[in-house]
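With one protein chain held back, the other chains of the complex are shown just where they sit.
Chains: A and B, in written order; residue numbering restarts at 1 for each.
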Amino acid sequence: MRVTQIAAVAAALTMTTMTAQAGTLQDVQARGELNCVVSTGVAGFAAPDDNGQWSGFDVDFCRATAAAVLGDGSKVKFVPSTGKTRFTLLNSGEGDILYRNTTVTMSRDADLKLTFLGVNYYDGQGFLIRKELGINSAKDLDGASVCIQTGTTTELNLADYFRVNGMSYEPVPIETNEEGITQYSANRCDVYTTDASGLASTRAALDDPSAHMVLPEIISKEPLGPAVRQGDDEWADVTRWVLNALINAETLGVTKANVAEHAAAAGDNPSVNRMLGTEGDMGAMIGLDKQWAVRAIAHAGNYAEIFEANVGPDTPLGLERGINASWVDGGILYAAPIR
Amino acid sequence: MESVEQKRNIISTLWNDKEKRAVIIQIFSIAGLFALVWFMIGNAISNLDALGKGFSFDFLFQPASYDINQHLISYTSRDTHLRATIIGIMNTAMIAVAGIILATVVGFTLGVLRLSKNFLINRIVYIYIEYIRNVPVLLHILLVHGVVVHSLPNPKAAMTFNDSFFLTKRGFFMPSPDFESAMTVVWIALAIGIAFTFWFRRYAKRVQDETGKIFPVFLISFGAVVIFPVLVYFLAGSPITWEIPVLKGFNFKGGMVVRPEFLALWLALSLYTAAFIAEIVRAGIIAVSHGQTEAAYALGLRPGRTTQLIVIPQALRVIVPPLTSQYLNLTKNSSLAIAIGYMDIVATIGGISLNQTGREMECMIIVLALYLIFSLSISSVMNWYNKRIKLVER
Partner (left out) sequence: MSDSREYAVGTHPDLPPPLSTSGAIGWIRGNLLSSPTNIILTVLSIYFLYKVVPPSLNWLFFDATFNGDSRQDCREASNGAGACWAFVKHRFHLFVYGFYPVEQRWRVDISFILLPLALWPVLFDKVPYRKHLLKFSIAFPFIAGWLLIGGFGLTPVSTDYFGGFMLTLVIGVTGIVFSLPIGVALALGRQSNMPVLRVICVTFIEFIRGVPLITLLFVASTMLNYFLPPGTQFNLLLRVLIMVTLFSAAYIAEVVRGGLQAIPKGQYEAADSMGLKYWQSMQKIILPQALKISIPGIVNTFIGLYKDTTLVIIIGLLDPLGIGRASLADTKWTGLTTEIYVFVAIFFFLSCFSMARYSLYLENKLHTGHKR
């Protein structure tokens, strides 16, 4: 008797963990929490602080999305992932959206069944090396030991680059950026290679950043962007337009400080009015209310503010905007209009 | 009404008859199992369909596109996933074999030292064993790897022996042999030596059984297996040339190399398993009763012969079965190589290949099958050995 009772209880417990998958938007709203897949720790992009609070560039985009969808940017659960586990976490439903320095590629889009929403950081793969080695070009790296994160596009780029240039190297595989820093500082490898933004973050974390340099060669295109599961277009629309709104807000001059003011009444610029819901109802098209973009921007500011606060020149990472400047400022950051 | 009653009776007689009940239970469990398997396969098919993935091993023949830093046979990033898998298998086999040898040597030594009457040694070994056994093996691997990487020198300041062996943070570089054609003669000599030893051992045993005459078996075997081939080697004009590693640019080139990841994993796994083996050996030796040793002395056997002929064979009977499971554990624990980036089965096919191709199902099936094969082969070898040394009961 007791056995059957226990079995019944166990079965009941198991059942409660299974919830039917309706639209992700409805799931998120019913749950009251957005599950955002981030890295286990890349300084400036996503890392927990002393109190276990997550912060960083990617984290702010997650929070802005939560603010738009749920009305509260703190209602985010961060799901830490390694380069290897990230897609599995997303595809198995552990996460609703992936913001983890992920390169947009064709095979990921088509074969791994993801939907990419756009690009939030244009990056390229570079090399970090000790100045004392006296190397000035990636073409001189023949025979070097290279620390490389497994399960990333950089791993494949690296193999191709050395092969094409007829050079040999020793790959030292690592799982996370933190491991990369440990191995590189212990001098297990001569060179650390990953996206240039990650290299800046790594260099900042080293004991003496001035003893290290990033080589001028950028060997690949790494457009980093958020992704969701394929097959839920409604949810893809919501998240894509939150990203676009944050990028557009910069060119339209809407900031964290003045967004409330702009949203209070319709102004002169129809683009701003449409985005902030003072004219028409763009939010209804993606299943949200009129104020969706207001909340997203109010949480951490527009793209420029998020950039400056987490990875910009005044932070330990000290990254320049470069090609990530808005198109009006000579960069290539260009978002589709909200219309 | 009556028929219902009867039916109930039939059921209860069926249920109360032990044999029939057994048949019913078995039929139900087979049905249940099949239903479960059917259910899971059905789900897998519809899930894979929904993702548009399909199930095929074709990806194994596509280029792997990634590099591996330690390979016994040649490998480049243009080779297939299949070849990467084979490299992974070889690396796992290498760590398992090397680990088992070192763990056995260290384990037996520690086990004997643990029984030493010397108080200090006894305590040190005890503390060491307790520390090793009570800390997870993953931590040992990470710690040893940290120590190895930190304490080894950079290539430019390499520790060197005889200017042909170099120990650096990039690995242990050794000269690699290059065999000339005359080497065949040496191989033949070696084969003859081994064959002779097998025959001679049997012959010596027969002579001893019949006449009691004892040959210096060890010396003669040593001569046949080692000295004879070495003599032939020099007579043939030393037909091996050695390629000596040379420091060029960043790193040593040429020769053979063992990466620090291998060294760290090898040390950590061997030392971990050795602590368990030490306890097994200790228990085995204690299990041989003192009367056996005394009886051997009474028969006039010297202490060395006593250990060799009386104590060890009996202790082995107690030691071998648990030793087998330690060997299996070591092999399975080698899968933790992934934590420090040693490219074994899990890191190649179960790691990078899986991740770059998105073929979770196929890759995991291959990994599980490979480990099952490894485990089965080790346990069958050890079972064979166990049968050989078992007490012959009449």
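One rule holds for everything that comes next: a contact is a pair of C-beta atoms (placed from the backbone, for glycine too) under 8 Å apart; a residue touches a chain by one contact, two chains touch by 3 or more.
Being a predicted model, the structure only gives us computed values, none of them experimental.
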Have a look at A:N177, A:T278, A:N310 or A:N324 and name the one touching the chain we're not showing.
A:N177
Per the whole complex, from A:P216, A:P270 or A:P316 the residue touching the absent chain is A:P316
Selected from B:L143, B:M159, B:V246 or B:L299 as touching the chain missing from the view
B:L143
If the hidden chain were put back, which residues of subunit A would touch it?
14, 17-21, 33, 35, 40-43, 47-52, 77-82, 85, 88-89, 91-94, 176-179, 181-182, 185, 204-207, 316
Take the complete complex as the reference. Which residues in subunit B touch the chain that isn't displayed?
22, 25-26, 29-30, 33, 40, 43-44, 46-48, 50, 116-121, 124, 130-131, 133-139, 142-143, 146, 328, 332-333, 335-336, 338-339, 346, 350, 354, 360-361, 364, 367-368, 371-372, 375-376
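In this section, only the chains that are shown with their structure count from here on.
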Quick one: report the Å distance separating subunit A from subunit B, using the average Cα coordinate of each chain.
42
List of subunit B residues in touch with subunit A within their complex
50-53, 65-69, 76-78, 146, 149-150, 154, 169-170, 248-251, 253, 259-260, 338-339, 341, 343, 347, 351-352, 355-358, 360
Sort out for me which residues of subunit A touch subunit B in the complex.
83-84, 87-88, 91, 111-113, 133, 141-145, 150-151, 155-156, 158-160, 162-163, 169-175, 182-183, 186-188, 190, 231
